[in-house]
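Okay, here's the structure, questions in a sec.
Partial complex: the chains shown occupy the same locations as in the complete assembly.
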Amino acid sequence: MSTEHAEVQEKFQIRTDLALEAREALTEDGRQTSGIVLEEWEEAGGEVRLSRVTVENSRGARTIGKPKGVYLTMEADALWKNDGGIHREIAEVLAEQILWFFARMEISPDASVLTAGLGNPEMTSDSLGPQAAGNLCITRNLRKAGRVSAIVPGVMAQTGMEAAEIIRGVVKETRPDVLLVIDALAARSVRRLGTTIQLTDTGIQPGSGVGNHRNHIDRISMGIPVLAIGVPTVVGAAAIVYDAVGQFMEEIEEQERYRIVKELVEPNLGPMYVTPKDVDEKIRRLSFTLSEGINIALVPDAYIEG
Amino acid sequence: MSTEHAEVQEKFQIRTDLALEAREALTEDGRQTSGIVLEEWEEAGGEVRLSRVTVENSRGARTIGKPKGVYLTMEADALWKNDGGIHREIAEVLAEQILWFFARMEISPDASVLTAGLGNPEMTSDSLGPQAAGNLCITRNLRKAGRVSAIVPGVMAQTGMEAAEIIRGVVKETRPDVLLVIDALAARSVRRLGTTIQLTDTGIQPGSGVGNHRNHIDRISMGIPVLAIGVPTVVGAAAIVYDAVGQFMEEIEEQERYRIVKELVEPNLGPMYVTPKDVDEKIRRLSFTLSEGINIALVPDAYIEG
């Protein structure tokens, strides 16, 4: 299918849903790259490293291959590990960052929030969004100023519809003030799997996500501000090969390497993903941390329990 | 909660989602009831008994307590039993009746159909709609004149939104020609559980369904024709008591019996349902029969397999 082919090409070109990885691909003195501002700091006693990449203009966007906007990355090795103690702290840092984005997006504290858990609930590595949405405190149906609603739009093979179509319909019908999407992402490097949370006010771009490419889900397509929260859970198989070949042949030129992977490897491995063996446990843990962070940010009163 | 209370009262009054049961509550010479036409016949060698109740006008609607429209009931004891052989035949009768309704509703053969699997996927007795929707042939995403899309809107406790809101949003966004909703119903009598399929062009009425009351899902609220397919999977606990007390005291007047059940029993049993012990297997089998019937009707070409 031609669209399938187009998707695969794009996937291999972009190769990462993470702005931080795209940024790292730039030169070392990238801090001075015109139109791109990088800030870095730590929280939770050094357990969580934060990087904020601000793409200020279209020149920066072209350079980094990502739309204009803010990309906040939280890195914490503990995220992917079974260390219960740290998860609550990470969730609290996440809650702060959500509220920082809300402030920047000029969303008032009593705004109504529609959350959308993107991805395929039937496919473990793509089920982060659906699982996180299932753990949210839903309050829109309650008496008082209910704020939080949630939808799991599924994937096209199950519904025959783009997730973007379903969400746009629900947005128009229920008129939330802001859309918060949760998604499983593809990274370039195995090292990022499950250790990185990315928040961005640019929404979801076509060709991102695991398993199915998504359509635009952003302020323009939805008509309301969109905050996207994602965690990489897979790496494209072609990217793995590209890196490994680089390890073998340091002398080989990057362009030549790219050309060979694209011609020899992509046709077979394009629609393949690399994922860890225990991805089910990791996704479950990650989805709890995400939903806890969102609950702390959006329903602070109700959130008494640990 | 007052709305909860209102719902319970209404539930006990209506006490059945089945027009056939409502019809049976009328006098024996009901065939002559003004504004209500009853037709009855058999198919599949007598295995399936069909009854078509047509409520012709508002007088008939008042009499039977159901909106104006057509209610087709298929009864087959085999539906609830583990008899594989008959299920395909029942599915074929169902397909015919779906197409009969489509013709009556003036829906063209190449119409696009949005199916909605109502109910709570997490609650077995209410999961008929979601399970059936999961087995449909989805074709809207395929190249040619794709017709079938599907959505599982979930329940308010999970989403914070009425199923009707979500579906209306998706209808407006994706513009299908007809909406086909699948739902688990409440019956008055244990005898009906899983042995009856009801089709109606009146859609879903408030207070029907299992587990959560639904809002209006009909041609007026959706803006397109609605065909509802339902199967009773539960009986309200208060109805069970009402019937049992009648068996005990035949002399007691019906109004008195009603009053007592409502005052003594309802406050405790209103939000309770009676359901069979092996409802999980039965729902799974029923949902296959429903989805097979819908697939035969809507995607006849693709449906080569048994």
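A and B are the chain letters, set down in written order, and residue numbers restart from 1 in every chain.
As a working rule, a residue touches a chain if its C-beta (ideal position, glycine included) is under 8 Å from a C-beta of that chain, and two chains touch if they have at least 3 such contacts.
These numbers were taken from a predicted model, which means no experiment stands behind them.
Taken as a whole, the complex in this structure file is built from 4 copies of one protein sequence, with 2 shown in place.
Note that only the chains that are shown with their structure count from here on.
Of all the residues in chain A, the ones that touch chain B in their complex are 134, 138-141, 146, 148-152, 154, 156-161, 165-166, 168-174.
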